[in-house]
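For this depiction, one protein chain was excluded, whereas all remaining protein chains were kept in their positions.
When the chains are written out, they are named A, B and C in that same order, and each has its own residue count from 1.
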Amino acid sequence: MSTRILTKADLAGLVADLLSAGTRVVAPARVDNPQVAAYRPIASFDEARLDGPLPPRSPKEFFLPPTEVLLRWQKKKDGIELQEVATEHPKQVILGARPCDVAAVEILDKVMGWDYRDELWFGRREATTIVSLACRGVDKSCFCTAVGSGPDAQKGADILLVPSDGDAYLAQILTPKGQALVEAHAQRFGEASGAEAAKSFREAATRKVASNLPIEATKLSGWLADNYEHELWKRLAMRCHGCGACAAVCPTCHCFDIVDEPEGIDRGVRRRNWDTCQAGKFTVHASGHNPRGTQNERFRQRVLHKFSIYPKRFGELLCTGCGRCARACPAGMDLPEILGQIAKLAGAGVPTGGTK
Amino acid sequence: MNLYQPYLMRIEEAVDETPDTRTFKLVFQDPKVAESFDFQAGQFGEYSAFGEGESTFCIASSPTRKGYIECSFKEAGKVTGALRKLGVGDTIGFRGPYGNRFPVGQMEGHDVVFIAGGIGLAPVRCAIWNVLDQREKVGDVTIVYGARSVGDLVYKRELEGWAKRSDVKLWQAVEPGGEAPDWKGEIGLVPAIVEKAAPRSADAFAVVCGPPIMIKLTLPVLEKLGFSEERVFTTLENRMKCGLGKCGRCNIGPVYVCKDGPVFSAKELKALPQEL
Amino acid sequence: MKELRQIAAKLLTDGAVKVVIGWEEGPRGARAAFVTRPEDAERLIFDARCVQNLATYLSPRRRHVVGLGKAAVVAKPCDAKAIAGLIRESQVKREDVVILGVRCGGVVREPTMPASLTAETVADRCGICETREPTLYDHLIGEPQPEPPRVTRREEQIAALMQKTPQERFAFWSQQLERCIRCHACREVCPMCFCEQCVADKTRPVWIESSSHPRANFAWQMTRVMHQAGRCVDCGECERACPVGIPLNLLTRYTAQSVEKRFGHKPSDDPSIAAPIGTFRSDDSQEFIR
Partner (left out) sequence: MATEETKAFEPKIVAFVCNWCTYTGADLAGTSRLQMSPNVRVVRLPCTGRIDPLFLIKAFERGADGVIVSGCHPADCHYTAGNYHARRRFAVFREIADMMGVDNQRMTFSWVSASEGNKWRDVVNETTERVRNLGPFTEYQSLSRD
């Protein structure tokens, strides 16, 4: 599709237009701690920090909230009455999200849509237009290039903004939804220019990230599937606490729990809550038997799900290389480091030798 | 209606199978759902006790019996504890049917062996009745069922009925020490009884369900008897939440038990990581 | 460092221990190391980036670590307090662990930071810490250390918070706990959270809801801090582990202040000193009881 130019002033204007039309705008923004940003709804463009630090949490919560009501029930004289929850959602625009975060949303469409379609997920998906912003690379823990993506990846975005000359962004319009947004606010978008600056931004960012982890993680699934009992797993997670902070901040981790909560003696709600395979109780049977009894096994599950199970089932890695898990880990578990180790081991088994 | 919204069902009958195991006969409140609801032997559902949560059990009645479903469960936790407190006339929630099925159709013209331990008889019972309701379509029917003690045997009335039938060979067993004074069945563990029963294995099908250790020890016996591992089926009881292949909980190796299972052939089971 | 590596290697060579738990250089700064071969003792480091409390790994619920066999653990003074806590509460037997005490001049806030201590970089807890060396150890390693830069950021924040009305404090914590996602990282990293089954995971009955709404989050943090009262060694790990940046140490520190004020108790690495909750004096102050 086409390319336009969007100046910072016009972007501010676009946000104002959207907000006044009642659209929720979610962007990386300041929170009380000045070192930290978070994706959150903003009340004006001033609150957004598009160039700020990487928010510790991905924006997946705007599609799969940490806790959400699935239904409400109430006891009546002649039984139970159920109240459904809405699967339609008000319009929102996610602005300035990183390409790694945005790619995750499209990856998750697969699991949310195969066979049974999760309307709660897709209700939010359909109500959302995603305007991503190419990233200059955050730090040494970034490895998006190793998972077949990149700091300027388009996947999942409706519009991709790339910093260009001065304070303008080159806007690549990628989907009909993106096109509709541009058409509805045509006066904010100008004729495309500054393609050279945008190109060099993209190249510099890609170079920066690519040097962090020069492997092809897409080629690990065979080794992973064949080496379930490998020595590597037996000592891999000694330092892991099993806290699941990695899963909480991960843009692609989507496992959940379903719980009932009474809200009085005759009524209550059923919720789904984020959950994590890193918690011991995740798989424990009612009998007390736990098929994944130790942290090493649980960590192996996390790696396998992302780099073997999901790709085999859905054709793509369940990882976008954002590096949040490594940054969030209080114990120094480091997924890029582990992938590097696996790539080295897999070297012999991977015919194309995508490992160094 | 979103995916997680259950159907409401009325408890028509409640039978205590053992001191901690109960069977419900359930009828859909909405006649339209009752009309259209269909399932296959081996499928499961998510049953809810409102206020406590959902629990996963197979459908224990046969798809040949229309208009209702049955489930049997053992009190083990929060939800099963709450379900056990419910009785005739109470409302529970049901989502399903989910998962794959026993290949009942393929069994036509062949001998079938059903092997179960404890509450594991529930999913097998579904297949048993499915086959017995079309008895003429299959060859010999052998049932081997064991429990820890006489008191732990479930579906006692049906066991009596099967014992009386001339077209069913029933082997009942309890573990040593679990027998009552008037116990006429076998004493021993299920794998040993299967070996003793030694059903004809040529082209025969077997359906096995019970505690993980029982399944683990029974499969080699069947192999020894000459059963093809492609014709031996079991049903896995992983912890599940959604039943829809989303929540990730039942994932082992490359499979989502709730979608690719719960029924697996012995051959498929061998290929899975030993995370059972 | 040389001394530490030599002792670790010797312990492993002699078979006195099967694993030495210390720190190593990781991709994002110092992190826990599990050294099982004498030649790997070279990996061990100790400097101001060794933030993590390694006592957590001695907790019996860490089955995969326990499975390695008898452990030696490198312990800063605050880590030694946690080990003492585990011994005091019968989770670890003194003779089952070899403690390699290290003299400590404070650590930085995050293991990713450079190892230089300034008022800006020093961890809040070290800014008030008065313990330069542990008293609970089998080997004491390192040169005497200078006092870390004195900072009282946390104490000032607490004092400011306590100046406010309860309603304002409630609003403050509501806002903070709005972010909580109930991953329980605060619990999992805590050396003193060793329960086989946490009350937050109980289902019959559900005392603390597992959903991450503020109602449940309040119940969780109030309970967690209550269970830590008089037991918390102020290692700061709960706050550091929190992936959403909730200032949990304001709660644990305030509780420690209250416990000290009321019962004269400070966390110590002497396992024979009883924790204040779980014991009592018949003349305890009861000004709040009618």
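Definition applied: contacts are C-beta pairs under 8 Å (C-beta built on N, C-alpha and C of every residue); 3 or more make two chains touch, one makes a residue touch a chain.
What you see is a predicted model, and the numbers here were worked out from it, not measured in a lab.
> Write down which of C:A16, C:A171 or C:I273 is the residue touching the left-out chain.
Final answer for the missing-chain contact: C:A171.
> Pick out which of A:A16, A:V36 or A:V69 touches the chain that's been left out of the picture.
A:V69
> Against the chain that's been left off, what residues of subunit C make contact? List them.
Residue positions of subunit C that touch the missing chain: 161-162, 166-174, 178, 199, 207-208, 213-215, 218-219, 221-223, 225-226, 229-230, 250-251, 254-255, 258-259, 262-263, 276-282, 284-286, 288-290.
Note that only the chains that are shown with their structure count from here on.
> Among all chains, which one's averaged Cα position is nearest the averaged Cα position of every protein chain shown?
A
> Could you please state the distance in Å, as a whole number, between where the Cα atoms of subunit A are centred and where those of subunit B are centred?
Chain centroid spacing, subunit A to subunit B, equals 39 Å.
> What whole-Å value do you get for the distance between subunit A and subunit C if each is reduced to the mean of its CA atoms?
31
> Please list all residues of subunit B that touch 2 or more other chains.
77
> Send over the residues of subunit A in touch with two or more other chains.
Subunit A, residues with two or more chain partners: 257, 259.
> Which residues of subunit C touch subunit A in the complex?
Result: residues 26-34, 52, 56-57, 62-65, 67-68, 111, 175, 179, 181-185, 187-189, 201, 206, 209-213, 237, 240-245 of subunit C touch subunit A.
> Provide the residue numbers of subunit A that touch subunit B in the complex, in ascending order.
Touch list, subunit A to subunit B: 70-71, 73, 75, 79-80, 82, 84-85, 87, 111-112, 114-120, 225, 228, 254-260, 262, 268, 270, 272, 275, 277, 282-287, 289, 291-292, 297, 301, 304-305, 308-309, 312-313.
> For the complex, give me every residue of subunit B touching subunit C.
77-78, 81
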